[in-house]
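Incomplete set of chains, arranged as in the complex.
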Amino acid sequence: MTKPLLEIQGLRKQYGAVEVLKGVDCTMRQGEVIAIIGSSGSGKTTMLRCINMLEEFQGGRILIDGDAIGYDEIAGARRRKGEKEIARQRALTGMAFQQFNLFPHMSAAQNVMLGLVKVKKMGRDEARALAEGWLDRVGLAARADHYPGQLSGGQQQRVAIARAIAMNPRLMLFDEVTSALDPELVGEVLQVIKALAAEGMSMLLVTHEMRFAYEVASRVIFMNKGVIGEEGDPKEMFVRPQTERLVEFLKSSSFQ
Amino acid sequence: MHDLLTNDLLMFANELWIARLALLKGLGVTVSISLLSILAGSVAGVGLGLGLVYGNRLLRLLLRGYTDIVRGTPVLVLVLASYYIFSTVGLDLGPFQAGVLALAVFCSSHVGEILRGALQALPAGQTEAAKAIGLTFGQTFASVLWPQALRQILPTWVNTAAEMVKASTLLSVIGVAELLLRTQEIISRNFMSLEFYFFAGFLYFLINFGIERLGKFVERKTAVPS
Amino acid sequence: AQDAGSTLDKVLARGTLVMGTGSTNAPWHFKSADDTLQGFDVDMGHIIAKALFNDPAKVEFVNQSSDARIPNITTGKVDITCQFMTVTGARAQQVAFTIPYYREGVGLMMKADGPYKDYAALKAAGSKVTVAVLQNVYAEDLVHAALPEAKVDQYDAQDLIYQALNSGRAEAVATDQSSIGWFMIQNPGRYVDAGYGWGPQTYACAVKRGDQDWLNFVNTALHEAMTGVEFDTYAKSFKTWFGKDLPPPQIGFPVEYK
Amino acid sequence: MGYTLNFAAVWRSFDLLLGGLLLSLQLAAVALVIGAAIGLVLAFALVGGSAVLRRPAQLYVTVIRNLPILVLILFTYFALPQLGVRLDKIASFVLTLAVYSGAYLAEVFRAGLLSVPRGLKEAGLAIGLTPMQIRTSIVIPLMVRNVLPSLSSTLISLFKDTSLAAAIAVPELTFEARKINVETFRVIEVWMVTSALYVATCAVLAALMRAVERRLALPK
């Protein structure tokens, strides 16, 4: 077996006194597409944000390609890595947010180029060409010079995905990327994600769209109160859930 | 060296003691100028703000011109204008009255602008909801718009009040015996400029710091739970 | 002048004289430790009040900055201004000056422990010397008349030019000899007069133009203070503020017509 | 009441006033650029997490904003030399106005920083930008757009504060006006012309700021 792409070992995270992740273990291979489902507040977003070091975490380890994210362990003591090193590690993963978070003062192309120029130190022309290529891939070639304020929610989200993918991450993280969208715009975004999955991009996606998870994921993780409640093949899990919590959750969701 | 310092301090303390009544009177005048001009300026400013938002085109244009001219003029110039220009038309204001008038005019233009901003920032839905239950415009303003605008303008209004205290120093130019002029009078007797200027600065700081605290307190008191 | 009536009648009817002067320039007009206005200008007010009402106390002082001296007369805020006002032709076109009551000259003052001891040393130092003066259009020319190469820094208050001297920003101050004299009396031993005076100027009170009655009255009052029945009052004041005894006016043929 | 306006004396010295205005503008420009830098650093300290930076920044803002600027001017000019720092008139006024405006601009910028959504900073982190890169590429450009309206009025009142340089004989507009007053005693006329110059300059400043605002407005 090859080295796993992502390894999470005993991940613990608390906000003040409240423990939100209570020891999460998970291993992911290159090319896998994992959907994370679970009720509100179960810790899905938090888990993604820890992988990207947008949140500090208090216990456990996260490894990407065997490389420990965020913290060094020296003689049993944890020390946060330097800002520069953390920035480099963040670029290993790409992240798409529920709220798009496009930079409103930059055109679509500039949004995509920013990381290429500042982090990858690419020349502006090269970066521009790459950005246009990616915008084309998400169906927005004609909108490269539009500003976020001039784009619909679905278009904005596709630019955000292009911005993340253009950095050539080892792993893409999607956090409910369609839930701020009007229903008629959801489809175009899911289409883009499906195409990426088909090309073998490794992805971790938090979603409330059960049908989408069912179709696109190679594995599903059900988060429940800060731990992984159940995981497995979607074809299996959605049809024959093993735990009572998952039965309940699937009942309340729109899948059935 | 050390002795010299304590000696200077003793001399300053002595002069301060001699000047205590004059300083106290100056402080009193500064406080009354500030209070009067803030009060009058705020009342006029509220009218101005109302006119800027709800007035007809002509009124809005006039008030806009007034506001922009007043805000573009250094206060010192307003003070001098108020003191002299009225006497050329036969209305003889004393320096205190003329000074307070100038500061009040200055204050009104600021309060007017602040209130205009706050009123325009209120969602249109507030007025509509009030109309929908049958309130007249006056009632809508008094019960719905004004209380919300007031909370919003409070921090900026406190800043303006502190500005007025600082601007009151300019009345010394037309001979109002406020704190700065009193200080200068003392200095012209004992020539201890640094010491007395800084003492005056300290007093101004205390007044303004007090205003700032008071503003924070009122802000907390009137905060809406959420 | 019958319709409006002379200021003289108005003042007499009012029962007090309203005089404009400052409050921050010793020894001309400044506050005593017990916060009463005093000084040579102030005494001129008392002298005129005595002439009007036989009561020197019947004068109300309106505090005004130097800028305000002429406007306060022309706009009628005061009956008269006595505030070390230098007589010039330009000013005389806007207000009517009374007869003079003092002749001023400019002097130079330095720190006693400073690098320069007298006028000759200052002049020899050339452009190494900075002189602090009161703000004035003529200030630069005035200083250069005595010290042609010196640098000139202007300030807008008397205390500031002393401050400049003390803090080392200037090596000398150039200002009215009366002010220097007063300052040196107040701070014995710390300063020296360079011993050079120049730039004569005349101080007079000013009233509104076109009111001859009133001007005549004030002139008479001042004249009699300097040469006549009120001479003792004037001389006492002179001694207090300038430290010099005045010789009494010569008795006999009036000095004015010699 | 009998006072007739006569502007002849003012027009004779008009170029003096214009020279003063020019100096006022130069003083304001230099001081406000430095002040903006001070304000920006303070603003980041004020919104940042670390109390070690926040406390001193708060103290600075509170003390400076509550002092009359005249006192600060006198302090830099007269007291600093006694402590061994000797600046000439113009430099010490510029320094004072910079320090003073730093406190005001810090408050303006702070509000602007708070209005930049956190998600944008996180998006920057997520593509691997360092915190400093996020500040320069994302936070500051957006903050500047947010603060432009209130920045405009702050800049105008700070510009008017250059009139106080007259106290230490810096020959800016107010100083020149007072100089002409001493010469001609045409006080009313001089102040009318001077205030017209101030009002016009402020109007031009405001119009410029509005143009910048339009220029930087985000396409919708």
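Letters are used for the chains, namely A, B, C and D, taken in the order the chains are written, and counting of residues starts over at 1 for each.
Throughout what follows, a residue touches a chain if its C-beta (ideal position, glycine included) is under 8 Å from a C-beta of that chain, and two chains touch if they have at least 3 such contacts.
Because the structure is a prediction, the values reported are computed rather than measured.
J.: Given that a single representative per chain kind is drawn, write out the copy numbers for the whole assembly using the chain labels.
T.: A x2, B x1, C x1, D x1
In this section, only the chains that are shown with their structure count from here on.
J.: Counting only Cα atoms for the centres, state how far chain B is from chain D in Å.
T.: 20
J.: Measure off the straight-line distance from the CA centroid of chain A to the CA centroid of chain B, and report it in whole Å.
T.: Here chain A and chain B have centroids separated by 54 Å.
J.: Averaging only over C-alpha atoms, locate the centres of chain C and chain D and give their separation in whole Å.
T.: So the centroids are 39 Å from each other.
J.: Touching two or more other chains, which residues of chain A qualify?
T.: None at all.
J.: Among the residues of chain D, pick out those that touch two or more other chains and give their numbers.
T.: Within chain D, the residues that touch at least two other chains are 1, 3, 78, 187-188.
J.: Let me make sure I understand the interfaces: which chain pairs count as touching?
T.: Applying the touch criterion to every chain pair yields A-D, B-C, B-D, C-D.
J.: Give every residue of chain C touching chain B within the complex, in rising order.
T.: On the chain C side, the touching residues are 23-26, 30-33, 35, 62-65, 67-68, 71, 75-77, 157-160, 162-163, 183, 186-187.
J.: Of all residues in chain D, which touch chain A in the complex?
T.: Those in contact with chain A are residues 117, 119-120, 122-131, 133, 137-138, 141-142, 145, 216, 218-220.
J.: Using the touch definition from the top, list the residues of chain A that touch chain D in their complex.
T.: Within the complex, chain A contacts chain D at residues 52-54, 83-84, 87-88, 90-91, 93-95, 97, 99, 101-105, 114-115, 118-119, 146-147, 149-150, 160, 163-164, 167.
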